[in-house]
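Have a look at the structure that comes next, please.
One chain of protein is taken out of this complex; the other chains stay put.
Here is chain A:
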Amino acid sequence: MQHSQKNVSSASPPMPRSPFQEASGDRRPTGSTPAIELRQVTKRFLTPRGQTYTALRDLSLSVAPGEFCALIGPTGCGKSTTLSLIAGLDSPSAGSVLVMGEEVHGNDPRIGYVFQTDAVFPWKNVLHNVAAGPLFRGVPRREALERARAWIARVGLAGFEDRYPHQLSGGMRKRVALAQTFINEPQILLMDEPFSALDVQTRTLMENELLQLWSALSASVVFVTHDLEEAIALADRVCVLTAGPATIKGIYTIDLPRPRNVAEIRFDPRFVQLYHDIWEDLRDEVMISYERAKHSS
């Protein structure tokens, strides 16, 4: 621990705060270390042709303990890449990523990650998929299965315990993935478009459920979405990323009262106002991304 802290201080001096971050200071306890901090992170990939592709450039972001932060940006801009850096699945090419004040290396048991693509184990049934986390972590089998049953019921899959993933619908598989992540009670929750495969009704239900779970766990959340309404309805802050290479374009504090009802808050005049403001920012980036896609094809 000491080692990693020393590393950090020598690698990068304390960053001047950006005006955006200043503006959002109201909700976080001042002085405490952020749960997640990205300091001028750059991520380059080697393309198959041997060139480098910059996915993230000088991205700085910090998420306070217990904060719900939404990341939004055009497709292919680098949102999933950002999450995989926080999760320690990949390391930045430059800059540093800190979780609870320590530089990440390897896996942190405090992190939960709901992947964008299906990542439930096809050879495990629903029960064992959900129980996988506790079982990996050495929880006694009976207790793990009991907890798994409770979580399965909670995501509305009671009665499907012995089904295999290929026997479930896409939305049901997503709920298995959510239960699989939540059962570990992560302090840091990374979610990559978790609800995009769900129908509107289920989605609203799950969003409300997520807000409840979040306030119960008091986890810090980074929630990737390309749905601006969803981002505003759920988050404390919405970060708009630029079309790749991604960097922060703007950060908006969502000062809507909590507890929120996701279904109703969309009609709040303040919501409409925020939507309008953020969309101004987002639209430009989406257009850039769209133009690029058109040219390359």
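Following the convention adopted for this analysis, a contact is a pair of C-beta atoms (placed from the backbone, for glycine too) under 8 Å apart; a residue touches a chain by one contact, two chains touch by 3 or more; residues count from 1.
Just so it is clear, contacts and distances are computed from a predicted model.
Hidden chain, UniProt protein name from the list "Cytochrome c domain-containing protein", "Isoquinoline 1-oxidoreductase subunit", "Carbon-monoxide dehydrogenase small subunit" or "ABC transporter permease": "ABC transporter permease".
Among the residues A:Pro109, A:Pro140 or A:Gly159, only A:Pro109 touches the chain that is left out of the figure. Looking at A:Ser96, A:Gln180 or A:Thr242, the residue that reaches the missing chain in the full complex is A:Gln180. Within the entire complex, the positions of chain A that touch the omitted partner chain are 84, 87, 89, 107, 109, 111-113, 115, 117-125, 132-133, 136-137, 164-166, 180-181, 184.
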